[in-house]
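Below: one structure in structure tokens.
Every protein chain except one is present and positioned as in the full complex.
Here is chain A:
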Amino acid sequence: MESLPITIQVLSLLGAISFMVFIARLIVKGKLREEYSFIWIACTIVLIIFSVWRTGLTQISLLLGVYYPPSLIFLLGLFAVIGFLVHLSVVISKLQQSIKDLTHEVAFLKKEMAEKKRHDGLVLSEDTEQTPAH
């Protein structure tokens, strides 16, 4: 099989590099946490490798016995996307649990604060050390 045309190669290289820059900027601005950036950086490295290594995809396809090289891209791409989506669902579930626990704590604290305020108010107005009945 023939290798990729040079224009496509240049385009994909440019695309991969600008994606890398985009990710880097997100991290610098603090909009993306480092732990999630690893996967995106890994993706761009793979893209760059295949942009430079012109016959790479064809060779790997031949090795795996895949007749049509682009289908290999779709297969691996879909796997990667599904894997990452599941990972995100796990992260969201954990977040939801933390939010629930935090909400409970905040509600308890709000209650305590309200009680303390009312209690202080009563002590001040009555001007006595005795605590009012609960």
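Basically, a contact is a pair of C-beta atoms (placed from the backbone, for glycine too) under 8 Å apart; a residue touches a chain by one contact, two chains touch by 3 or more; residues count from 1.
Note that in this section contacts and distances are computed from a predicted model.
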Protein name (UniProt record) of the chain left out of view, among "Cytochrome c-type protein", "NAD(P)/FAD-dependent oxidoreductase", "Extracellular solute-binding protein" or "Glycosyltransferase family 2 protein" = "Glycosyltransferase family 2 protein"
Identified contact with the non-displayed chain, of A:H87, A:K100 or A:K116 = A:K100
Full-complex contact with the absent chain, from A:F38, A:Y68 or A:F108 = A:F108
In terms of residues, what is the contact footprint of the unshown chain on chain A?
-> 96, 99-100, 103-104, 106-108, 110-111
